[in-house]
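For reference, the structure discussed in these notes is given below.
Missing here is one protein chain; the remaining ones are kept as they sit in the complex.
Now for chain A:
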Amino acid sequence: MISANAVTKRYPEGREALRNVSFEITAGELVFLTGHSGAGKSTLFKLLAAIERPTSGSIVINGQNLAALRRNALPYLRRKLGLIFQDRKLLFDRNVLDNVLLPLAIVGHPAKDALRRAQAALAKVGLPDRQQAFPITLSGGEQQRLAIARAVVNRPAIILADEPTANLDTASANDIFDIFHSFQRVGVTVLIVTHDAFRVHDLRPRILRLDQGEMTEQNENQSPQGAAQ
């Protein structure tokens, strides 16, 4: 489903954010990408989301080599991914429902069905009663749930989340992880970039660890508490 082969990312100023990173993620896996600040986690997230391109190596998602992807094909790839960003990237001048309707409007989904799907996505993340609220009135945890609802409303096969629990308290972070787990249980591939895997208690995800741009560990379904130590 996701495969990275000898991926290196070097920025123009010469800084090497990733060096020779390789891994494979199969369909339906729940994977945590961990590492300290500056380890290259967010860079890898950007490469997987096709926001940036690797300097060398290849990334293949759903059989599509991102390096060979033409610029005008990028939107169609991103529609198949559920992207959740560290800064959430919500539209603050639109209400909760309109934020979730946006990905459906982009693909030209029929309005009636789009409304039903958006409401279902909001119910799934526990925001069924906040449809008319504006993001500014939501708590941090609720804003993250809204970002998740927007990411999953198009029913993607892959969810990529960059630090989805940053700045959240333990209870809210656990709720967010539970939501991701619920998607994994129905066959969605979930890759979560996080530096606080220790917060997860009863999940047994696969852990990928980055250290100074290099993949140092690829543990199969370990207890995250153990992996974080």
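Everything below uses one rule, namely that a contact is a pair of C-beta atoms (placed from the backbone, for glycine too) under 8 Å apart; a residue touches a chain by one contact, two chains touch by 3 or more; residues count from 1.
Assume contacts and distances are computed from a predicted model.
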Omitted chain, identified by the protein name its UniProt record gives, among "Ion-translocating oxidoreductase complex subunit E", "3-methyl-2-oxobutanoate dehydrogenase (2-methylpropanoyl-transferring)", "Cytochrome c biosynthesis protein" or "Cell division protein FtsX": "Cell division protein FtsX"
Touch criterion as defined above, residue of A:Ala27, A:Leu91 or A:Ala123 at the omitted chain: A:Leu91
Touching residue (missing chain; options A:Ser37, A:Asn72 or A:Gln132): A:Asn72
Of A:Leu83, A:Val96, A:Ala118 or A:Ile207, the residue in touch with the unshown chain: A:Leu83
Residues of chain A (touch criterion as defined above) contacting the omitted chain: 49, 51, 71-72, 75-76, 78-79, 83, 85, 89-91, 93, 102-103, 105-111, 150-151, 154
